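Before I ask anything, let me first share the structure, which is written out below as structure tokens.
Shown here: the complex without one of its protein chains, the others still in place.
Now for chain A:
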Amino acid sequence: MFQSIEELVHVASSSSLPIYEVMIQTEIETTGNSRDQIIEKMSGQLLVMEQAVQRGIHEDIKSRSGLSGGDARLLQRYLENSDTLSGSVLLDAVSKAMATNEVNAAMGTICATPTAGSAGVVPGVLFGLKHKLNPSRDKMIHFLFTAGAFGSVVANNASISGAAGGCQAEVGSATGMAAAAAVEMAGGTPEQSAHAMAMALGNMLGLICDPVAGLVEAPCVKRNAIGASSSLVAADMALAGIKSIIPCDEVIDAMYRVGRMMPPALRETALGGLADTKTGRALKERIFGTDGRSSVIKEK
């Protein structure tokens, strides 16, 4: 198993293999499962992502708390009817990222990438690029292996837990993973994928985890939305030949160390940031009541 992004890129470049192929071969080696089994399982993950996206942009999704739901559809409608500022590929990806997180918040079925709270970015970018690049089903599956390869390094060398490292560890990691995979799908090199991830994750450093009322809804849905947009911008920058000054592995290490410096109030405890604003506190009270018993969500 590759221990760093440098090693992953080196293995891919020196053997002239795409990142996804390195990931598939590593998976065969570590699990003992066959190539067909592994591809089939990833195909299943892709299907779950697609169904969540479709639900989010077509159905009337609302979470139990009422804090999230319906924004993915609003953006789709805006896309159909308006001359948008930031363009249709980007906003389609943003909408599909939100769709996934809205389904997640409503206790629907999603595929965690790498976590449930950050599950929107990777499928958002993937299905957002579908109309632009017209990838085959196989290519879409490859996208997920590449995203997984980059994510594995972050998970093992830093963290993908908001409780441990803040939102930078969740949406930050997802944004980097999606940027790297988007570069590969668009025909970029493994080095360019690494630069895209370094730029995307580098931009997320310090991002705190501050869920209003402790729910995976606000600001989570919108963090995934804007995370997806950052992935595409970072991917385009890397494809243009722009390089990250700080190598990707050092960015990942910096993310880990920033997470360690973060006080617990900013790590998923809902005691700081947007959760601890006047409106954030009022929403918490409305949802759970002053004594901590739920007025909207029924206590079991």
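As a convention for this text, a contact is a pair of C-beta atoms (placed from the backbone, for glycine too) under 8 Å apart; a residue touches a chain by one contact, two chains touch by 3 or more; residues count from 1.
Keep in mind that, in the parts below, contacts and distances are computed from a predicted model.
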For the complex's missing chain, which UniProt name, "PhnE/PtxC family ABC transporter permease", "tRNA-specific 2-thiouridylase MnmA", "L-serine deaminase" or "Acyl-CoA desaturase"?
"L-serine deaminase"
Can you work out which residue in A:Ile5, A:Val53, A:Leu144 or A:Leu266 touches the chain that's missing from view?
A:Leu144
Sole residue of A:Met107, A:Ala240 or A:Met261 that reaches the chain not shown, by the stated touch rule:
A:Met107
With respect to the chain omitted from the figure, which of A:Val9, A:Met42, A:Leu75 or A:Val125 is a touching residue?
A:Met42
Across the whole complex, the chain not displayed is touched by chain A residues 1, 23, 26-27, 30-33, 38, 41-42, 44-45, 48, 63, 65, 103-117, 119, 122, 144-145, 147-149, 151-152, 155-156, 159-164, 177, 211, 213-217, 268-270, 287-288, 294, 297, 299-300
